[in-house]
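Structure in structure tokens, see below.
With one protein chain removed, the remaining protein chains of the complex are shown where they sit.
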Amino acid sequence: MTPLQIVFLLVSIVTIFSAILVVSLQKIFHAALWLIVTLMGVAILFVLLEASFFAAVQILVYIGAIAIILIFAIMLTRNIMSDEEIQSNRSWGLVLLLVLVFAVIFINQLSQSAIFNSILYPLEVQGQDNIMAFGQGLLDPAGFALPFELASLLLLAALVGGVYLAMDKKGGEAK
Amino acid sequence: MKILEFLSDPIIVIQEWIIQLFTNWGVTQEWQTFLLYLIGSAILGTSALLITLVLIWAERKIIGRLQDRLGPNRIGPWGIFQPVADMLKIFIKEHIIPDEVDPIPYHIAPIISVASVLLMWAIVPFSDNVRGSDLNVAILFLLGVGGLGELGVILAGWGSNNKYSMLAAFRASAQMISYEVPMAIVLLIVVILSGSMSLGDIVSSQNIANIFLLPLGALIFFIASIAENGRAPFDLAEAESELVAGFNMEYSGLKFGMFYVADFLRAFTSSVIFASIFLGGWRGPGAEQIPILGFFYLLIKSTIIWFIGVWIRGSMPRFRVDQMMAITWKFLTPLSLALLIVIAFVNKLLANSSQLIQVVVFLIINFVLFYIGFLISNKLINEKVRMEVSSHKRVLAQPTNIFTQPNSGG
Partner (left out) sequence: MIPLSWYLIVAAVLFSVGMFGAISRKNAIAILISIELMLNAVNINILAFWHYHSQTLGYTDLHGMVFAAIVIMAAAAEVAIGLALIIAVYRQRKTVVASEVNALKG
């Protein structure tokens, strides 16, 4: 077992454990905190996959923005949903069974593909050149400029929609 | 001669000695790297926390002198053991935990605050080849750990089971999130100018310090980092004379000490980052040959910036929350976006001309944009016109010196 494999096993066990806690805790604030642990574990997995740019973006966007906005929303809506009721629907046992069946079928199908057992070695092109190629590809018209522009339009729509939804109807502007 | 060699590059010499030691003991290569990183990070974290002692003393002395009083001067000559006394007091205080706190957020919040500040020290280049780790996405890493700092504030506010703490935590985290935006945009401009996101490359590519190319960007970054830190004049979240203590109201003893340390250390850390990005970091005369000189240059530059921060803290009154939000969203962010667009254009246009023309053009752009921004922000300030209480001057009891002459009757 190389040290990297040990690190991978530890990180994936922590990630899966905290994901299970996310979907099963009664108090939703604690679920959001365990979500942050899960996101951090996913970021470490990205580093192991040599996509260090995406690890940094994951920490910056997911933990630094999305998790914080989720925590804000939980704090703003907490008085009505009391944390003592059961947080899952009545049929959660059936759902658990179905999800287990789904997971088994999924992994079985994945394992029948030809490349399932191949080993990932460290890449030859590393680090800075990856990111430069990524940046140039995003802006290249023959590359991925169109998805890039569409994604920025999507973010613009989200921005305008968010401001409109948050605006006070009496004509003032909430922050 | 060996002593001179050791003195000129002590960290690399010690590192090679440790590698030699490990190879003699038969430790494999991967474990060697791992153990070296472990020892390096322990030394870096400990020395960062020890610098805080000096910083606390220096800040209290300087603010005392700015306020026309001596600072602490009882304990030790010039009061230099005052932080030691402070730390001893904080260590032995009782941890009073309120009744219905949420244990996990309450206890983890100070740790996350200190951790996010200490993580920033991992990427600072101290000399040509001495740094914590050479991340090639160091700028993103900086912004990310700034985000972790906000998380610590929110957890502290929620975990205290106190609605005033929560409100103060909301305001503090809204402030920190809002000021990350101009900071990120100015860092983007620096990345455009130097072509790489790694701090080591940014420092190496500054033949002319970035502050001469981007004075407006440096100003925006400086204001944004003071606001991220939560120091005056942006300390409305922990206004020490108004609210009780903001989001760290329910903390006592060492947990409060951690917030305290995080606050002071973050000021110095952001001035070290400012010095690396805008002032050229460890570069200076003779720093390539003698790396220890580079370390001293970095210390001197960051101390100057930190001193300016303390100076501002001791002199300016506090902002209101709507003024603070208006500054970032209506002034800093549009200005930094305009600066980004113009600099990106001009950088491409001037890519082949001489250094001097580039510097002069950039300086002109900066000043023009600052002037335009200033004019626009003047239009946005709507002064409330004070109502005249009574339009004629009262004859009796009217003091006639210029300081107390009212301009709106009575």
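Letters A and B name the chains as they come in the text, with residue numbers starting at 1 for each one.
Criterion: a residue touches a chain if its C-beta (ideal position, glycine included) is under 8 Å from a C-beta of that chain, and two chains touch if they have at least 3 such contacts.
Just so we're clear, the structure is a prediction, and the values are computed from it rather than from any experiment.
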{"item": "Among shown chains, those touching the left-out chain", "value": "A"}
{"item": "Hidden partner interface residues of chain A, rising order", "value": "2, 4-5, 8, 12, 15-16, 19-20, 22-24, 28, 31-32, 35, 38-39, 42, 45-46, 48-51, 53-54, 57-58, 61-62, 65-66, 69-70, 73-74, 76-77, 80-81, 85, 87-89, 91-92, 95-96, 99-100, 102-103, 106-107, 110-111, 115-121, 123-125, 129-130, 133-134, 137-138, 143-144, 147-148, 151, 154-155, 157-159, 161-162, 165-166"}
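Just so we're on the same page, only the chains that are shown with their structure count from here on.
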{"item": "Complex contact set, residues of chain A against chain B", "value": "2-3, 29-30, 33, 36, 52-53, 56-57, 59-60, 63-65, 67-68, 71-72, 75, 127-128, 131, 175"}
{"item": "Partner chain A, residues of chain B touching it in the complex", "value": "30-31, 34, 102, 104-105, 135-137, 140-141, 143-148, 150-151, 154-155, 158, 166, 170, 173-174, 177, 180, 196-198, 325"}
